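Take a look at the structure below.
Apart from one protein chain that is not included, each protein chain of the complex appears where it belongs.
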Amino acid sequence: MSVRDLLSPFIAWKHLFREPVSIRDPFNREASERYRGFHQNDVEKCIGCGTCEAICQNGAIDMVIVEGVEGIKTRPGDSGLRPRIDYGRCCWCALCVDVCMTSSLTMSNAYKWVENDPDKFRYIPGVDKKEWDNVKQGYHRPDGHRLNAPERIEMPELEPAERIDSFVEIVGGYSVEQARLEADRCVTCGICVATCPTHMPIPEYISAVRDGDYERGLKLLYDSNPFSQICGKVCTRRCETTCAASHEGDPIAIRWLKRHITEQVPYEKYRDIIGGPLPATGKKIAIIGAGPAGMTAAFDLARKGHEVSVYEARSHAGGMTRYGIPEYRLPFETIQREIDLIVSMGVEMHYDTRVGTDIQMQQLQQDNDAVLLAIGLWLGRGTRIPGADHPHVYKAIDLLRRIRDGEQLEAPKSMVVIGGGNVAMDIARSVARLQKQQQGEINVTLTALEDKAHFLADPVEIKESIEEEINIIDSRGPQECVSDDQGKLVGLRSWKVLSIFDDQHRFAPTYDESDEQLHPGEWIVEAIGQMSDVSLLGDALTEKLEWDRGRLQVDDDGHTSEPWLWAAGDCVKGPDIVSAVATGHSVATSIEAMFEQKEAQNA
Amino acid sequence: MKDDFEKLLDQQPEKEPEPQERPALRDIPVREELVPRTVTAPDGQEIRIDPLQDYYCQAGPTVQTPAYTRIIEDLFNWARAESLWILGFGTGCGAIEMRPLMTPRFDAYRYGIQWRPTPRQANLLVISGYLSVKTLKRAIRSYEQMQNPKYVVGLGSCTINGGMYWDSYNTIKRLDDYLPVDLYITGCMPRPEALLQGFDDLKKLIRAGKAEGANKYAENFERYKTNQKRVIKDWDMPDYSW
Amino acid sequence: MQTLISQLQTRFQLSEFILQRDNLAFVTVTREQLRPLLLHLRDKEGFTHLVLLTAVDWIEDNIFQLTYLLGDRTAGCDIGVRLMLPRDVASMDSIHDLWPTAATYQRELREMFGIDFPESPRVDEDFILEGWTDLPPYRRDFDTLKYSQESYVDRLGRETKDPAAYMKLKLYPDEDNDG
Partner (left out) sequence: MADAEFGKADRSQYPHRRPDGSLDIDLTSGKYLKLWQGPNHPGITGNMSVELTVCGDEVVEGKTHVGYLHRGFEKLMERRTFIQCFPIVCRICVPEPDFNEYCYAAAVEELAGLEIPEKAKWIRALILEMGRINSYLMYLGGQAGAFGQGVIGQWTTYARDLMLDRFEELTGARIYHMFILPGGVRDDLPEGFDERMEQTLQEVERTLDDVYDTMFRNAVFKKRAVGLGYVDPALVDEYGITGPVARGAGVARDVRKDQPYLVYDQLDFEPVTGRESDVYARADVRRRDLLMSVDLIRQILSKMPHKGEVMATLPNVLHWKIPRGETYIRGECSRGEYGYYLVTDGSGYPRRVNVRGPSYTHAMALLEKLIVNVNISDVAGLMVSLHTYPPEIER
């Protein structure tokens, strides 16, 4: 204790001469650039996947219906829901912003909200108008700050040089570790489920991969899709186009994960896991066509205990998967395993039995309680351009079938394919393989009306085709199949396409006639679409049934105007394997419902 | 959806869910010093005391009616609004933003707002965030001991709907079940500027004569007590003491 | 650390130890070994600092794990002594005479886990909770969400939809949507 101790505190007096430090207007002070204030949501960008709700540890977020607001509608890839935040729960941790799959959710730097009604602190950002809606400052997810991996795990594949001279399957399949990492990327939002025609429980089976519980996964797969092994390889995977992860990164490899499950479970265990049929009911059903739709319906109905007979015109089951998809994409063995499994449920198969020739439709109607028509699309459409009747102008579907049937085709030196869809790619790549095997040189040209960005084929197919040295020329309109003096086909003459559709979105291509090319080819293959061969129905029945522009008219369940006849698959839905499975299921449900209804009437 | 939501809100008074009584797994013993006893004074006189009773100020709360003319009431309200004295009871984490508020940077004193250390001098109880059941008991007593007119401000999302402790076994969710709240400020936690904004809004309410929390408490005293006693299992204090 | 562990193992016949990192190890002891081991660590090996004492509820195995974490602040290393206690007779000897602060930890364990420490000072007094009538809350069989929902009222008006189910309902209204 000293005099200094008594005097020293008086230094505080110097503050009398300092500038005041008070903030003059604290009511309008702006928070910092990064401040985590009240939420904003770009509702146009938001897809309502609910990942924000899933991560919120406070249970502050509800997904609510906001239909009727402009820009928000339930559609594939958008649930039509939007997050509503309860500010009686929120802690402004911004995990919802960090995890947001589309980066639509952000935070402004606004922070003042006073109410005397506590129920007002709930609002739907972006929908309920707030004064901070257009504030630019505030927290946005920093670059590189991700709570889940944006990139897909690479699938092991054969290199183009290794695969081009054989029909060996290209894709190798994930290892357990790779699959687990890929499955880990899924945020379990489930917006893919509605997009999948057969509504496979995608998030659930992906979580089975994550847990390594493949038997659970297999059960989930087969409960919704008896063609899971095949779909695991060649599904058109609409789910992946709507995947929430695709907005800021690669979509989850849903198809490959499905394939992974089917590969991990030993085939011998399949039947035990899936479960056998119920006791016999005595009901009889005839199914025409052993493709995905017919066999799916057969699988469902046989498991219910009904007596199912399948009539197949060819010598193997599988339909388009067996005769239309090249082996490098789908080996025979996979198809056979799938078919054997379905047959093991008690389905009776009649191969090489063509309805209309070997057995009559009327006969089927008499012998069965229900008949299902699943005849697919086996007639290739033609371009009808001059010279298209030349014997070396083929339909892609016929050629593919011949290749898959094991016929030893002698590949042409050069070939032109007309069409930009998956079938066009398939035939181009199949013939390329034959050329490589037989001649060592590939010379395949693929022309299509569309430009490359609008090809109907899967982008992966296009990429792989280019890798396999297929010469793809887009925006070409075929004009004539040109033959030389000896009648030998020399190539396809084409014009440059200016537009494909007119103002009313009708098909009416216009060409630049000055830009003419001749694509040399000994063969020309038309791959521009297919239609059904309905001759088996017979004239009387064809007359009775209702038609819609050449297609059989059916209701949502696949029921035709005849009470005993259903139709399913490509012949009603167009070419798509998973849609065929979906129609197979709905027809089976519809037939089952009809049986129940009848039983109820009889009782 | 909005309609559904509004419907739900309309139904609220009748649909108020009754929390079910959880069976008690153990009895709560009465604390030793709270047992009624007889004390001998130095002069030999024996006095019977019951510590749970407050003999001098146990009458229930009463509704305070406005002054007989409008102009006087307005004058009163102006005076009340311009002297918000906050009780210095930091019930939860929000209390930390009170100190910047009361120091030179934000300087709430210039708006007539200041801290008081005792409920007797304060007219504004700020519930700064979540309330554990143990603190709720003290907060109720502190509130009741404050003099009329008095106001309650709920600070932070915890007071509105439980905030981030929505699933905690020890914190209440809705403050308005237990105390009459005049105003809520959301945030976790609200910045001093938001608090100032809140107090400013409270002033406007008071001037408009709409901050009637204390009267609401008196009018619905029974309901508040039932709610309070439902969560405070060891109610060892008078029902009301001021 | 490794040498210390091997010394301890020969001396106390310890069954299990885990070297979590260079300066942190966990050993498991029996009830009888605990006190001598703690004394040895405190007086001979320099682990004079009781960092914490806490419990883990392994309800599947019907076991409470008590963890006594001791620190040697000069050497900068720690050793966690784990003791498994049957869950149904949750009672343990007090160590408040070794470290007075242990009494506080033991009071907390008594209240939050229901593990008794006879003779520990004020062990039966309320510590954190007041008027608690339910299961000790840190036990795994106590469900805090359920308790909270039953005791404290939620604000009404909250309702949420599952995107997957809602989309199916909306896009395929005719389908069976109970799944």
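Just so it is clear, A, B and C label the chains in written order, and each chain counts residues from 1 on its own.
Basically, a residue touches a chain if its C-beta (ideal position, glycine included) is under 8 Å from a C-beta of that chain, and two chains touch if they have at least 3 such contacts.
All values reported here derive from a predicted model rather than from experimental measurement.
Contacts of the undisplayed chain with the visible chains, over the whole complex, involve A, B, C. Screening B:Asn77, B:Ser168, B:Gln197 or B:Gln228 against the full complex identifies B:Ser168 as the residue touching the chain left out. Residue B:Arg99 is the one among B:Arg70, B:Arg99, B:Lys210 or B:Lys229 that touches the chain missing from this view.
Only one residue in the set A:Asn116, A:Asn148, A:Thr236 or A:Gln365 touches the chain that does not appear here, and it is A:Asn148. Among the residues C:Leu129, C:Val153 or C:Met167, only C:Leu129 touches the chain that is left out of the figure. Interface note for the absent chain: among A:Ala54, A:Val69, A:Ile359 or A:Ile466, the touching residue is A:Ala54.
Contact between chain B and the unshown chain involves residues 33, 37, 39-40, 42, 87-93, 95-97, 99-100, 103-105, 117, 119, 130, 132, 134-135, 138, 142, 164-165, 167-171, 188-189, 191. Taking the complete complex into account, residues 20-21, 23-24, 26, 48-52, 54-57, 67, 69, 73-74, 76, 78, 80, 99-101, 103-104, 126-130, 137-138, 140, 142, 144-145 of chain C touch the chain not shown.
For chain A, the list of residues touching the undisplayed chain reads 1, 4-6, 8-9, 11-12, 15, 21, 31-36, 51, 54-55, 57, 91-95, 98-99, 139, 142, 144-149, 184-188, 207, 210.
Keep this in mind: only the chains that are shown with their structure count from here on.
Separating the CA-averaged centres of chain B and chain C is a span of 36 Å. One inter-chain figure worth recording: chain A and chain B are separated by 58 Å, centre to centre, where each centre is the mean of the chain's CA atoms.
Note: centroid distance chain A to chain C, computed from Cα atoms, is 49 Å.
Among the residues of chain B, those in touch with two or more other chains are 9, 160-162, 166-167, 174.
Across the assembly, chain A contributes residues 64-65, 86, 88, 118-119 that each touch 2 or more other chains.
Taken together, the chain B residues at the contact with chain C in this complex read 4-5, 8-9, 11-12, 15-17, 19-20, 22, 24-28, 133-134, 137, 160-162, 166-174, 177, 230-234. Contact residues on chain C toward chain A in their complex (touch as defined above): 155, 157-168, 170-172, 174-176, 179. For chain C in complex with chain B, the touching residues are 129-135, 137, 142, 144-145, 147-148, 150-157, 159.
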